[in-house]
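I am attaching a structure below and will ask some questions about it afterwards.
For this view, one protein chain was removed and the others were kept in their places.
Showing subunit A:
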Amino acid sequence: MLAEIPTMAIDLVQIEDNSTVLADEFIAHRLGMLPLNAEGVENLFYSRDCDCDEYCDRCSVILSLHAKCTGDENMHVSARDLVPSGERISQTLGNPIISDPDGLGPLILKLRPGQEIKLKCIAKKGIAKEHAKWAPSAAIGFEYDPHNKLHHLDLWYEQDAKKEWPPSEYADWEEPPQEGEPFDYDAVPNRFYFNVETAGALPPDAIITEGIKVLQIKLAQMVKDLSEGDGDGNGAYDGPRSPEFGGGGADGWGGGQDPGFTTPYGNGGNQSAWGGAGAGGGTTPYGTTPYGGAGGSSW
């Protein structure tokens, strides 16, 4: 819900004219942070999966902004002034979210008299793993076992735990532990409380369902991989990975990697790498010490 639900966000900004006090990249960053309507985003391609060269109507939504301050008061440019253009999958997808009573949306920048801003934004589909601007939600509250019956946690207190730890807002939903109730060490958490707050792109319930959907796809993929791949354990996954231990000689690392617990001096035991002809482990590489007598024996 935090990282992998696809949403829309402005990804590319082509600035044509910028005489504002803010730097280009700073405005671009602000634009990226604007929440865009992501309902129906599943019908949009990821840009990387699309056939087009850079972007097209099937993988992006184009928004343009052109504002010039002609009055003698400072002008506010807000999300409302972003105008979607081009063919779109739906009329709402990619629209800036405007939820304030004045219908202005988030403030992008302010213009002094005479200043002008003209730019074109390309909004793309993406997930928050890549960049936080694609996050559909601000924070997800998560809690279980409000009375700490399972003792997963040691609540630290100085004098009185009751006084120092205020009850959770879900405490009323569960039975408080009875006086002298024996600790049930077999119990497992079975009730989880979520608190979802949306950033605006999707309604909270959609975030939940989308989240479940993403989870399902992930699990399904895993099940598929596990059942399909005999011998080719990592089948579908072709990203970088660490070499497997003891995976036989034919894993591309050439000539059987050692298991990792032998020394390069081979032949184990207490023999040194120096041929080990001497007595015990106390021989020097020179076989004998320079002070007469056989190595080690004269000491």
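Keep this in mind: a residue touches a chain if its C-beta (ideal position, glycine included) is under 8 Å from a C-beta of that chain, and two chains touch if they have at least 3 such contacts; residues count from 1.
Rule of thumb we're sticking to: contacts and distances are computed from a predicted model.
S.K.: Not counting the visible chains, the remaining one has a UniProt entry; which protein name from "Mitochondrial ribosomal protein", "Protein CSN12 homolog", "Vacuolar protein sorting-associated protein" or "DNA-directed RNA polymerase subunit beta" does it give?
M.R.: "DNA-directed RNA polymerase subunit beta"
S.K.: Which of these touches the unseen chain: A:Cys52, A:Leu107, A:Ala132 or A:Ala187?
M.R.: In the complete complex, the chain left out is touched by residue A:Ala132.
S.K.: Can you tell me which of A:Phe26, A:Tyr46 or A:Phe183 touches the chain that was removed from the display?
M.R.: In the complete complex, the chain left out is touched by residue A:Phe26.
S.K.: Go through subunit A and note every residue touching the omitted chain.
M.R.: Where subunit A meets the chain not shown: residues 2-4, 15, 18, 21, 23-26, 29, 33, 128-129, 131-133, 135, 138-144, 152-158, 163-166, 168-169, 195, 197, 286-288, 290-293.
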